[in-house]
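Every protein chain of the complex appears in place save one, which is left out.
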Amino acid sequence: MWLTSSSVGRKLIMSISGLFLILFLAFHMSMNLVAIISSEAYNAVCSFLGSNWYAVAGTAVLAAGVFVHFAYAIILTLQNRKARGEQRYAVSENQGSVEWASQNMFVLGAIVIIGLCIHLSQFWAHMMLPELVGSEELLLTADGTTYAATDGAGLISYTFKNPINVVLYVIWLIALWFHLTHGMWSAMQTLGANNKTWMPRWKCISNIFATVVCAGFIAVVFYGYFA
Amino acid sequence: MEKLINITLKVWRQRGPQEKGAFETYQLENISTESSFLEMLDVLNEKLVKERKEPVVFDHDCREGICGMCSLYINGHPHGKDQEVTTCQLHMRRFNDGDTITIEPWRSAAFPVIRDLMVDRSAFDKIMQAGGYTSVNTGGIPDANAIPIPKPVADEAMDAASCIGCGACVAACKNGSAMLFVSAKVSQLALLPQGKVEAAKRVKSMIAKMDELGFGNCTNTRACEAECPKAVSISNIARLNREFICAKLKD
Partner (left out) sequence: MTSIPGLFAIGEANFSDHGANRLGASALMQGLADGYFVLPYTIQNYLADQIQVPRMSTDLPEFVEAEKGVQDKINKLMSIQGTESVDSIHKRLGHIMWEYVGMGRTKEGLETAMKKLKELKKEFWSNVYIPGEANTLNTELEKALRLSDFLEIGYLMAIDGYNRNESCGGHFREEYQTEEGEALRQDDQYSYVACWKYTGENSDPELLKEPLDYEETERKTRNYKN
């Protein structure tokens, strides 16, 4: 199958899975912004995306997307290291126009995955998971407060009261920002939807999109911290 | 103004593909700033032969930037730091008295070192043989303007055709990818009517050959474009992807 057996095919898989994750990010970020406006509204959105079939299906597709993207990131990176060969240059200078992010996509992606794990253990494990397994388990925190699985807004303010979490999330989101500034135009280039005119446009769109998404997420983090 | 400078060279020496290489340091005195980089290496070799040592092996031919034979990774850049020049077009006036210049061969798994600074770039020829041509059956001589080609398209094709197959793009790429070269070769033909006929077949066989020869997957870092002595643009890579994906979807 050409998608997996050719270099351009493998890149196409990276690009489509990446663009899919981008769509999800945009959606997730808009949803989070609701938490700033109103806790009730946010919890309503959360319950809407609870343990019903479409949310579960969405989660499964999303997990598959992350898995495919991650798996191909590993495959591509290993193949590329091999293609580069054993001998490295003794002296190597940056070529000026080369973006730092483009050379470090795997590291940035790895940070994103670690952040994702932390994030899932802090939120998903206390919100969607209990509903899925049918337990009404409540999160009991060190200070004795309890949060119901349906109280997403409460969980946000609880989590981000802790400055360590704030720092972790900000690092995570900055890595995501770098990954997106390169990833988004790179995905268009891989799809073939690029040329000399669109190159600067895609770069501009990527920068704006990455900034809006990451700023949106970070806003919620700080909202949780200060509110 | 001509000046004479003294320089230190750190040159990669390697006797054969299987042997271990290492840097050797040489001092050169009174090198004219008017001389070219390769002339400076000629001076080094003349000196080595005088000392009854084996000269440094490096590729070169036209010495005017058109043949694509010269290579050399100079101070961390393929073809040196100057933009849009080949090594043979690089001048010693770009260097200062007392400079240390590190010279390495192209390093990429698909370009094994033959000796010293000379690498085997026949992988590029194999890619070309896989489809970098048009099978012409010309018939009678057509009128010069029977097939009008818009100027911008002709320009794009001409820009792509300026690729000299030197391999600097592969040498610069952290993924050892040959996409800039292949995209230039595919584009120069795919853009013009004579090349369109076989475009789908060509792009598939050239990419298949490129993958088979062990070049890496392009992640759009743009290092190739920054180092290409002919300023071939990565918009050609987008065209290559487009041509390939469309060809495969049509199958």
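Going in written order, the chains are labelled A and B, and every chain counts its residues from 1.
To be clear about the criterion, contacts are C-beta pairs under 8 Å (C-beta built on N, C-alpha and C of every residue); 3 or more make two chains touch, one makes a residue touch a chain.
In this text, all values refer to a predicted model and were calculated from it rather than measured experimentally.
S.K.: Under the definition given at the start, what are the shown partners of the omitted chain?
M.R.: B
S.K.: Could you tell me which of B:D42, B:D82, B:D99 or B:E198 touches the chain that is not displayed?
M.R.: Result: among the candidates, B:D42 touches the missing chain.
S.K.: Of the residues B:P55, B:G195 or B:G214, which one touches the chain left out of the display?
M.R.: Per the contact definition at the top, the residue touching the missing chain is B:P55.
S.K.: Out of B:M118, B:V203 or B:V232, point to the residue that touches the absent chain in the complete complex.
M.R.: Result: among the candidates, B:M118 touches the missing chain.
S.K.: Can you list where chain B touches the absent chain?
M.R.: Contact residues on chain B toward the absent chain are 15-16, 42, 45-46, 48-50, 52-55, 57, 114-115, 118, 136-138, 141.
The rule is short, and it goes like this: only the chains that are shown with their structure count from here on.
S.K.: Centroid of chain A to centroid of chain B, CA atoms only: how many Å?
M.R.: 38
S.K.: Spell out the part of chain A that touches chain B in their complex, as residue ranges.
M.R.: Interface residues on the chain A side: 2, 5-12, 76, 79-80, 82-93, 95-99, 102-103, 105, 182, 185-186, 189-196, 199.
S.K.: If you look only at chain B, which of its residues touch chain A in the complex?
M.R.: Per the touch definition, chain B meets chain A at residues 10, 21, 23, 73, 75-77, 81, 102, 104, 107-110, 113, 172-177, 179, 207-208, 210-211, 214-223, 225-227, 233-235, 237-246, 248.
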